[in-house]
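Missing here: one protein chain of the complex. Every other protein chain is in place.
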Amino acid sequence: MAQHEKITMAQAFNHALRDAMTDDESVLMFGEDVGALGGVFRVTDGLSAEFGDSRCFDTPLAESGIMGMAVGLAMNGMRPVVEMQFDAFAYPAFEQLVSHVAKMRNRTRGAVNLPITIRIPYAGGIGGVEHHCDSSEAYYVHTPGLTVVAPATVADAYTLMREAIASPDPVVVLEPKKLYWSKEEVDLDEAQPGIGRAVVRREGTDATLIAYGTSVPTALEAADAAAAEGRSLQVVDVRSLVPFDDETVCGAVRSTGRAVVVAESAGFASVASEIVARVTERCFHHLAAPVRRVTGFDIPYPPPKLEHLHLPSVDRILDAVDTLQWEDV
Amino acid sequence: MAQHEKITMAQAFNHALRDAMTDDESVLMFGEDVGALGGVFRVTDGLSAEFGDSRCFDTPLAESGIMGMAVGLAMNGMRPVVEMQFDAFAYPAFEQLVSHVAKMRNRTRGAVNLPITIRIPYAGGIGGVEHHCDSSEAYYVHTPGLTVVAPATVADAYTLMREAIASPDPVVVLEPKKLYWSKEEVDLDEAQPGIGRAVVRREGTDATLIAYGTSVPTALEAADAAAAEGRSLQVVDVRSLVPFDDETVCGAVRSTGRAVVVAESAGFASVASEIVARVTERCFHHLAAPVRRVTGFDIPYPPPKLEHLHLPSVDRILDAVDTLQWEDV
Amino acid sequence: MPSHDLLPSDEPVQLLDQHGRRTEDSTHRFPSDQELLRAHEALVVGRRINEQAYALVRQGRLAVYPSSHGQEACEVAAALVMGDGDWLFPTYRDTVSIVGRGVDPVDALVLLKGDWHSGYDPTVHRVAPQATPLATQLVHAVGVAHAATLRGEDTVVMAMCGDGATSEGDFHEALNFAAVFKAPVVFFVQNNEYAISVPLARQSVAPSLAHKGVGYGMPGERVDGNDVAALLSVLGSAVDAARGGGGPQLVEAHTYRMQAHTNADDATRYRQDDEVEAWRDRDPLLRSEAYLVGRELLTEERRSAIAATAEEVAASMRDGLMKDVEPVASDLFAHVYATPTPQLREQAAFLDEELSREGAR
Partner (left out) sequence: MPSHDLLPSDEPVQLLDQHGRRTEDSTHRFPSDQELLRAHEALVVGRRINEQAYALVRQGRLAVYPSSHGQEACEVAAALVMGDGDWLFPTYRDTVSIVGRGVDPVDALVLLKGDWHSGYDPTVHRVAPQATPLATQLVHAVGVAHAATLRGEDTVVMAMCGDGATSEGDFHEALNFAAVFKAPVVFFVQNNEYAISVPLARQSVAPSLAHKGVGYGMPGERVDGNDVAALLSVLGSAVDAARGGGGPQLVEAHTYRMQAHTNADDATRYRQDDEVEAWRDRDPLLRSEAYLVGRELLTEERRSAIAATAEEVAASMRDGLMKDVEPVASDLFAHVYATPTPQLREQAAFLDEELSREGAR
C-alpha cells in the first residue's frame, strides 16, 4: 500500500501485518487479545475485522501453546505470526522456541522450514510494573536458528516486519514499546535495507555509538549534545542482531577508532558484550581505546519510579565517550 | 565426612548432597528419577534410601512444577535442591527461574530469600542425542539474581555444591556431564576457594587460557602440548561464572598480555563474549593482541557422529594461540 | 476416589438469590448472622477500596489498577475462611483479599504505585507477593503447603487465579503436584468471564472450570461468585477438607468483572454495555445487604458504622498514596543477592558517583 503520511511505529507494524495478510493467504496472526481488542498496544487493530477470526484470532491463554501451535501450523503450510503480549510473558514458550522453533529446519536437514514471526514488545521506559519491561534479546540471539531484529524507526518497523514474515526462517521481532507512539512521515513503499544490514544513522568522525532498538534515539540525542560540545559522534543502528552486520559496524568503528555500545538490557553476557567482543577481535589495531559499554545494570528491571536510573541516558553515554582516552596514552 | 580416596565427580556431588542433607534437615532433593533410580547419572544414588522419600523424592514429570514447588518450599523454610535431568529439559522451567527464582529476593526487598540449588547436567562430549548436550549457561548468567557455578574438578564438585546449598541465594550448578566419571584422589574436607573465586590451574608466562567446566581439562591439555613446543601457557579455571572473579582473571591476563577464552557453548552473546569484553575493557593497554575465543559454533548441538568437530579441541586452542601476534605489529 | 465424587454440581452453589432471599439449598451450611455481618462490612470496605484505588489512578497516584469491582464477594470470602496460620497466594487483582488478610492497603498498592515490586513482607501476614505471571503462583502455593505438611503444621494455602490462568501449563502442573503430594491447597478460580478481552468460550469448552479437578483426582465445586454466603460456605468446607487431610480442593466461582481489565483497558472494544448492565442486579453487596436488612441485622447504626470504617480506610489510602516516596537509588542493588556481587558493588558505586556529580551540577 503506497502512502506518505505521518504514522506511529505501532501503525507501521499494523500496516505491515495487514499488507502481508493481504498478499499471502497463509499468513495468520494469533495470540492473546489480538482479535477484537486489537492487541494491548493496538498493533493488530482491525485485522480480525478485516480478515476474519480464522486469520487473526485469540487463543487460550498459554504462550507455550501459542508457540507450539505456530510450529504445527508452519509444518502444514501456514505462515504464523504470534504475539507474546509482553517480553516476560514469552518465557513460558522458551522450550518451544529453543528446542523446536530454532531447531526444526536443522533437525530435518531443511525438509521442514518454519516461517514463523514472533512479535515481542520489548524493553522499558514506559513506567510499566514488574515483568512488563524486560529486555530479553540476549536469550534469543544466543539461540542458533533464530533471526532477531530490533527496529528503531517507523520505516524499519514496516520493512523489518514485512521481511520477517516473508522469511523462510523463524524471526523474532523485538518491538520497542517506548517507541510505539513515535511518529514519522514515511513512504512505506520506499525500500529500506533488509534483515542482516546495519545502518549508519548519523555520520561522525571522533567516535562511534553502536545501538539498536530503544537505544537508537538516545544515541542520536547524545550525538546532538556532543556536537554542541564540538565532538563529532557517528551513530550506527544495528537493526539486525542476528545475522549481525560486521562489515558496516566494523567499518564504522575503524573510521573513528573509538566506540561505545549502547543497550538497555543487563550488560552481562548480552548483545552489547558480543558487539564489544567482535568489534575488538576485528578492529583491535584501529582502536585508540577499549570499546565501552553503556547498558542497563545487572539487576531485575526496576519499578517505574526508579527506571530512569537504570536506562542508558545521554549524559551516561557522553561520560563513556569521555573515557575513550582522548589524550592518547 | 573426612576421607582421602579416589572418587568420581559424580560421587563427589553425591557426597556433597549427602553431607548437606545430614547437616541440615531442611535440605530436600527432588526431581525426575532422583529417588529409587538415584538419577540417570547416579548423582543422587542412595539418598532416598538413607534419608527417606520425604527428603529425596521423585515428582510428577514437569520441570516448571519442580522449579515452582522449590520456590514455595523455600518460601516456607526449606532448602530445596532440584535436578533438571538434562540441560535442554530445564527450558520448561525458564519462566519460574527467570521471573521468580531470580527475582523473589529483590521483589520483596530481601524479606523472602530463596536458598534453592538448581542442578543442571550440562554440555556435551558424551555422544548424546538431540537435547541432551546443550550448553545453556549463557541464559542463566545473563539473568540477574542467579549465581552460576561450573566445577571442573572433583574437589570443586564437592566444594561448590556444598557452597551452593549453603548459599542464601539461588545457585545454578552446571554439572559437566562428560566429567562425571573423571576420577581424582581428593580430601573432601580440604577447603577449596569458594563461589566467586577463579583459580589459576597452571602457571604460564606467554599467554593465558581462560576456561570453565568441560573446557578446563582441554585447556590444560593444550597447555601441556604448548609446553612441548616451548610455549608457556597459563590456565585459569573461572569456576564461578556469576559472581565473576575479575581480579584473578584480569590479573592473569595482565601477567601474560595475551589471552584465549575457551568454552564449548555457541559463541554469540555467550559467557565467552562477556569474558572477552570485560578483560578487554579492563586490560586493554596490557594486551599485545585481541583476546581470542575458541567456542562451539553458532549451531544447534550436533549429533553424536559430528560433535567432535564442534567441540573446542587442543589443536583449535593452539591455533588460536598462534594468532596472538607473536611478532609484534 | 470414584469420578462421580470428583464432579462438581451441575449448577453453581447458591445460598442467597439475587434478591437476597435464601434458596432451597439445604446441603450446604448456611453461615451464621455474625459471619454474614462481618462479611458484609468487608464487602463495603472492599468496594470502597476499589473505588478509591480507581480514583487514585485518575489522579495519577497509581500507575495502573486491576479492579475487583463486582468480584468483592470472592475477595472477601477467600480471606475470611482462612485461619491465622494459613497462606494466601493472590494475583494482581486480589488487593481486597490481601487487605482482608491484614495487609495495609497502602502497602498492598506499592506494586501498582510503582515505588517497588511489592510493598509488604510476605512472611508477616503469610501473603505472597501479588503474582503477575499467570498461574505461576499456584505452583509456589503447593510448595508452601508441602513444606507445612513435612513439618506437621496444619497450614492451608489459598491459591487464587482467574479463568484465563487455568489455560496455562503451570495451572496443570500445580494441580497435579498438589494432588500427587496431597498438599493442603484450595485452588480458587474466579471466573469473571474474561481474560482481558478474551471470553471464557475461547478459554475452555469444558462443562465448567471446576470439572478440571477430575483429571487430577481432585474434588471440584462450583459456586455463585456474587453470593457471599455461598462462597463462605463452599470455600469454608474446602479449607476444612484440605486441613483435614482431604488433599487439595478446586473451587470455581462464577462472577463478573464490572470494570475494564485495568484503567488502561477499553472494554467497549469487546463487550456490550447491556451485558454489563445485566450483572448490576447481581451485585454482591445488594444481595448481602438485602438479606441482612430483611433479617433486621443491618440497623441504621450498624450501616453508618460500616460506612465510617470504609471512609477511614479510603482516607488512609489517600494519605498514604498521595505521599511521594523519594526513590532510593541504592535499593536497585541492595536486594538482588544477599551480598552484592563485586560487579553490583562496582555498578552501585558508578551510579553513586554519577548522582553526586549531577547533584554538584
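Letters A, B and C mark the chains in the order given here, with residues in each chain numbered from 1 onward.
In this text, a contact is a pair of C-beta atoms (placed from the backbone, for glycine too) under 8 Å apart; a residue touches a chain by one contact, two chains touch by 3 or more.
Here the structure is a predicted model, which is why all the values come from computation and not from measurement.
Asker: I'm checking contacts with the chain that's been left out. Which of A:A12, A:L47, A:L73 or A:A289 qualifies?
Answerer: A:L73
Asker: Would you mind spotting which of A:D24, A:D169 or A:D206 touches the chain that isn't drawn?
Answerer: A:D169
Asker: Among C:P105, C:G119, C:G169 or C:P284, exactly one should touch the missing chain; which is it?
Answerer: C:G169
Asker: Among B:D33, B:E221 or B:E281, exactly one should touch the missing chain; which is it?
Answerer: B:D33
Asker: In terms of residues, what is the contact footprint of the unshown chain on subunit C?
Answerer: Per the touch rule, subunit C residues meeting the hidden chain are 1-3, 6-7, 167-173, 176, 179-180, 202-207, 211-217.
Asker: Would you write out the residues of subunit B that touch the absent chain, in ascending order?
Answerer: Given the touch definition above, subunit B has residues 32-33, 35-38, 40, 58-62, 64-65, 88-89, 91-92, 127-132, 268, 297-300, 302-306, 309-310, 315-316, 319 touching the missing chain.
Asker: By the contact criterion defined above, which parts of subunit A meet the unshown chain? Give residue numbers in ascending order.
Answerer: Spelled out for subunit A, the touching residues are 28, 54, 59-60, 62, 64-65, 67-78, 80, 92, 95-96, 99-100, 103-113, 144-145, 147, 167-169, 196, 242-244, 246-247.
Note that only the chains that are shown with their structure count from here on.
Asker: If I average the CA coordinates per chain, which chain comes out farthest from subunit B?
Answerer: So the chain farthest away from subunit B turns out to be C.
Asker: What is the distance, in whole Å, between the centres of subunit A and subunit C, each centre taken as the mean of its C-alpha atoms?
Answerer: Inter-chain centre distance comes to 36 Å.
Asker: Quick check: how many Å separate the C-alpha centres of subunit A and subunit B?
Answerer: 31
Asker: Pull out every residue in subunit A that's touching 2 or more other chains.
Answerer: 64, 88, 91-92, 130-131, 268, 297-300
Asker: I need the residues of subunit C touching at least two other chains; which ones are they?
Answerer: As it turns out, subunit C has residues touching two or more other chains at 116-117, 133, 169-170, 331, 336, 341, 343.
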